[in-house]
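Only one protein chain is missing; all other protein chains are in place.
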Amino acid sequence: MSALLRHRVTLGWLVVVALWIAAGLLKPGFARIGHLRYLLELASITGIVAAGQTLVVIGGGIDLSVAAVITFSAIILPLLTFPFDPSGMAAVAMTLAITTAIGGLNGIGVVLLRVHPLILTLATATILQGALILIAGGSAVSTVNPAVTFLGNGDLFGLPMTIVTWLLIAAVTLFVLHGTVLGSWLFALGTNDRAARLAGVGAGQAILAVHAASGFCAGLAGLLLLGMNRQGYVGIGEPYLLGSIAAVVLGGTSILGGRGTYLGTIAGSILLVTITALITVVNASPGWRAILFGGLILGLLLISGRERSG
Amino acid sequence: MAEAAAKCIKGDRKPPFTVGWANIYSVPTWMKQTEGTITDVVEQLKKDGLVDNLVITDAEGNANNQITQIQSMIDTDVDAIVVIAGSSTALNRVIEQACEKGIAVANVDSLVDTDQLTVKINTNSNEWGKQAAQFIADKLGGQGKIIIMNGPAGISVSEDRRAGATPVLEANPGLEVLTETNTAYNSAPAQEAMTSLLFQYPEIDGILSLGGALSAGAILAMDRQGRELPPMTGENYRQFLELWKEKDLTAWATMQPNWLGGLGVYAAVQALNGKDIQPYVEVPLPIIDNGNIDEYLARAGEFPADGYIYSPYDLAMFDQLLGLK
Amino acid sequence: MRQVPSGAALHARLIWRRNRGQIGLFVLLALLLALYAFLHPGLLSWAGIARFTQNWFPVALVAIAQTLVMLMGGIDLAIGAMVGLGTVLAATLVGESALGAGLGITATVAIGVAAGGLVGTIVALFGLPAIIVTLASSFLIGGAALLVMPRPGGSMPGWLSEGLVGVHPTALLILIVILVAWRVLRATPLGLSIDAAGDNPAGAFRSGVNVALARIAAYAISGGLAAFAGVYVAAQTGAGDPLIGNPLALQSITAAVLGGVGFLGGQGTIRGAVAGSLLLAVLVNVMFFLGLPPVAQYVMQGLIIVAAMGIKRLRERAA
Partner (left out) sequence: MSGTAPVLAAQGLVKRFFGNPVLNDVSIEIVPGRVHALLGENGAGKSTLVNLLSGVLAPDAGRLLVDRQPCARLTPALARRHGIAVVQQELSLAPHLSVVENVALGAVPTRHGLIDYGRLAVEVGRVLDRLGLDVALDQPVEELPLGKRQLVEIAKALYRQPRVLILDEPTSSLTAHEVQALFKVLAELRRQGTALVYISHRMNEVMHLCDWVTVLKDGTRTADRTMVGIDPPALVRLMVGREPGDLFPPFRSTARGELALEARGLTAPGIQGVDLVVRQGEVLGIGGLLGQGQEELLLALYGALDAQAERLATGGIDRPSRNPADAIGRGLAYVPADRKREAVLLPLSIRFNLTLPGLRRLARRGLRRFAQEAEVARELTTKLNVRGGGPERAVQLLSGGNQQKVALARWLPLSPNVLLLNDPTRGVDVDTKREIYLRLKGMAADGMAVILLSSDALELVHLCDRVLVFRDGRIAADLAHRQASEEAIVAASLGVARQEAA
C-alpha cells in the first residue's frame, strides 16, 4: 500500500477522486453525473492533445506547435468540402493528413537541422499563424460537416463520441508506449540520447514518428473542438498549449523525458479540467480566482508530485 | 497661415499621405475584418489623391512590440497612425511622441489613457453595459436570477462594460446575480464555463453577456443540456446571430463596428487636411434586436463564418459622425 | 612545465571560451543589426540607440532572468506575471504612495526577490517539477497583480519616466551594469555554484556546494530582475498594467534557447541569452523596415529563428 502511495500515477488518480468528492460536497451540482460526464468530454480534448505531447516529452522533446495546429485544423476543415462525399469523412481524413504532415515536418526539422524541438515547434507555430492570416476570415464558409458534428456531439451507446475517441487514442498511446519498439526507443532517447543512439536506437525514425503523432492528435482535437463548438475560430487552440504540457507533467511524466506514462497524463487532464470548472463555480473576484487556481495546482502537486528521492 | 484645427496637426504635411496601421494582433478574425475596412477606406482615399501608402504592422499581441513598431513609424515619418492599443497605458508615451512630431494619431477601439493625440474614436463601453443590463431588466420585469458573462479580467474594455451595468443592477434589486464569469472573448471557453454553471444553478432567468462570442458559447452550453433559453444579450458575432434566429431567442445585441478602423483612417486624413476634428468621437452603438436581426442575417454571406456582421458604412456617414457635414 | 597564466588572463580565457558555439548567433545578429542600420540610418544616433535599447531592454531583462533559472536546470513560466505585478506595484508604490521613488522601487524589487525565492524554495526543497510550480506561481502572482490593480492604471512620476526612457541611453547603461554585475557574481563562489549545480547537481553536492542555496538564489535573483523589468515598463508606459507581461514568459524562453541555453541546465551563458533577446528585438524592426506584410513577417520570423539555431548545428557538423 505504501509502495502504491509512492507511485505518482496512482496518487494522481486518487487526487482526482478526492477532488470530485470534495467538490461534490461543497457544490452539489458539481458531482451530478451529467456534469462529470461533461468534464470528461472536456478532458478528452486536453487528453488527446496531451497524448501526442506525452510521446514527444517522453522522447526528450516538447511540442509548442500544438495550439497552432489545433486552430489550423479547426479552421481548415470547413474549407475542405467535397461534393462526392456527403458524410464529410474525406474532409476529416484530409485535415488529419495535413496536420500529421505538419507534425512530420517538425520531426524532420528536428532530425535534420538538429534544432531543439522547443525552437523548431515554436517556429512552426509562428509560421502557421502567418498561414492563418491568409486562410481564416477571408471567405464565408460555414459548412456543417456531419462527420465532425457527430464526433463533437454524437454518442455511441450513450457514451459521448469525444470520450469514445479519447478512449481509442488512449489505448493506442498506451500500447505504443509500453508495447512497441518505438515506445521503448522513446524512453531510451528521453533518458539518455547519446547512450540510446550508441545502443542502436533509431532516433531519427522515433523523433519523426512522435512529432507526426503529435500533429495527428492536435489535428484530431481541433476537429472535436470544432464539432463541440460548431464553429472554429482563430485562437481556439490557445488554451491547449500550456494545458497539454501541464497535464503531462501533473501526470507524473518528467518534462526532461525518459520517465512517465500516459495513464498519468489521463489523470492530469481530468485534474486540470476539474480545477478549472471548480474555479468557475466559485464566486470570487478574478484576482482571487487566479490565486485559488494556482494554489490548488500547487497543493495537488505537493500531494502527488514529489519527485521520488533516495 | 491658420492654426491647424485638430490636435497634433502642424499643417506642414501635404497630401498624398502615408498612413500607418499599428495593429496589436492581426490574426483574430475581428482584426482581419477591421483591416478590411481600413484598406477599403484607403483605396477610396487613394482615388482622391489623399493617401498613397498604407503601412501595416502586427505586434503579435505584445504591447512592447507595438511600442517598437509605432516608434519605427515615427522614425520613418508616416503622416498618420491609426492604432488599436494593446494596453490602455503602455502606448501613452510613444503616442505622445508621435503627436509632438505632428503625426495625426487616431486611436480606435481599445483606447489609450493619454489625450495627446488627434482623435479617439470608440463606442461607449459604459453605455454598452448599461443598455445590455437595461434590456435584461426590462425583459425580466426587474425580477429574476441572472448570470453575468464578461471578458478577461484586467483589461479596460471588460471593466468598463461591467461598470456600465452596475447602476442598472442596483436600480433593480429584484435582479439576483447568481455569479459572474471571466473568459476570453471566445465561444469555447464561454461554453465550458457556462456548462459548469448550469449544473450549479437549475434556475436561470437571464444571461447578461458583455460581448464577443460569449453568448454563442452560452447558447451551445444550454442547448446541449436541453435547457430553455432565457433572454440574453450579446454582440454581432455571426454564430450568435445565427443561433439566435435558429433558436428563436429573445435577445439584444450591439457591436463594436469593424469600420471604426476605416473611420480612424478617414478622420486622421481629414485632420491632416486641416479639418477640425473633435478630440473624442463617440460612435453610437448600433442595436440589433428581434426587429432588425433579419436585415443583418440577410447579409451574413458577406462575412466570415467566425466573423462579425457589422452595420453598413460609407464616407458620407463618416463625415456625419465626425461632424464635418 | 606549464606556463602559469596570470589570474586576469585565466579569467579572460574562461570567459572567452564560453563564446564557443554562439559565434553563429553573433554573426547573424551582427548582419541583422547592420541591415537594420542600413534600412534605418537614424538608428546610429544618440536618440536612435536610446529608443531602440529602450524597447529591447525589458526583453533582455527577462531573458537574463529566465537564463539564471534555466542554468539551474529549471524553467520559469511566472516571469511574465512577475513583470505584470512589477508594473502595478511600481505604479502604486512609486507613483501613488508616500514611499517615494527610491523606496518604492526597492520595495517592488524586494517583493520580486521574495516571490522568486519562495518559488525557488518550493522547487528546491520539495523536489517538484519547476515547470508546473512556476505555472501555478504565474496564476498566484498574476492574481495578486489583479488584486492590486483590477485594470490598467496608476501613474509614474514624470521625472522618473524621463530619466529612464528619455532621449538618452539609460536603458543600455543599466543593461551594461547588470551584465557587469553578473560578471562579478559569476566570479564569486555563489555564481560558480549556480552553473555547477545546474550542470551536475549530485556532483556539485558531493563537492561541497550548497545546491539548494544556489537554486533558491537563482530563482530569487530572477524574480528581482523580472520585478525590475516591471518597474521599467511602468516607467516606459507611465502606468501599471497587470497583464502586460504575459507574452514575455514565452519570449524569455525563446531568447534564452536562441542564445544557447540548454533545457537540462548547466549549459549556456547570460551573454548568449542577451544576444538571443537582441535578435528578437531587431527582428521586429527589420521586418518593419523591410515593409513586409504581417503574413511574411510571421513566416520570416519562424525561418530566421530556425536559421539562428541551424547555423550552429551545421557548423558543428562541418567541424
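By written order: A, B and C. Residues from 1 in each chain.
Throughout what follows, a residue touches a chain if its C-beta (ideal position, glycine included) is under 8 Å from a C-beta of that chain, and two chains touch if they have at least 3 such contacts.
Fair warning: this is a prediction, and the values are worked out from it, not measured in the lab.
**Q** Among the chains included here, which ones are touched by the excluded chain in the whole complex?
**A** A, C
**Q** One chain is left out of this view; which of A:34, A:179 or A:299 touches it in the full complex?
**A** Per the contact definition at the top, the residue touching the missing chain is A:179.
**Q** Please give every residue of chain A in contact with the chain that is not shown.
**A** On the side of chain A, residues 179-185, 187-188, 191-192, 194-202, 258-259 touch the unshown chain.
**Q** Hey, which chain C residues sit against the chain that's not shown?
**A** 1-2, 4-11, 13-14, 17, 184, 187-189, 192, 195-196, 199-200, 202-210, 266-267, 317
Here is the rule we go by: only the chains that are shown with their structure count from here on.
**Q** Please categorise the chain-chain contact pattern as a line, ring, star, complete graph or other.
**A** complete
**Q** Have a look at B-C versus A-C and report the one with more C-beta pairs in contact.
**A** Result: the pair with more contacts is A-C.
**Q** Where the CA atoms of chain A average out and where those of chain B average out, how many Å apart are those spots?
**A** It comes to 33 Å between the two C-alpha centres.
**Q** So which stretches of chain C touch two or more other chains?
**A** 145-146, 150, 294, 297-298
**Q** Among the residues of chain B, which ones contact at least 2 other chains?
**A** Residues 26, 60, 153-154 of chain B each touch two or more of the other chains.
**Q** Which residues of chain A touch chain C once you look at their complex with the stated criterion?
**A** Interface residues on the chain A side: 109, 113-116, 118-120, 122-127, 129-131, 133-134, 242, 245-246, 249-250, 254-256, 285-295, 297-298, 301-302, 305-307, 309.
**Q** Quick one: in the complex, what on chain B touches chain A?
**A** Spelled out, the residues of chain B in touch with chain A are 26-29, 32-33, 60, 153-154, 179-182, 184, 186-189, 191-193, 195-197, 199-202, 213, 216-217, 220, 224-225, 238-239, 300-307.
**Q** Quick check on the complex: what are the chain B residues that touch chain C?
**A** For chain B paired with chain C, touching residues are 23, 26, 55-58, 60-65, 67-69, 71-73, 75-76, 87-93, 113-114, 152-156, 159.
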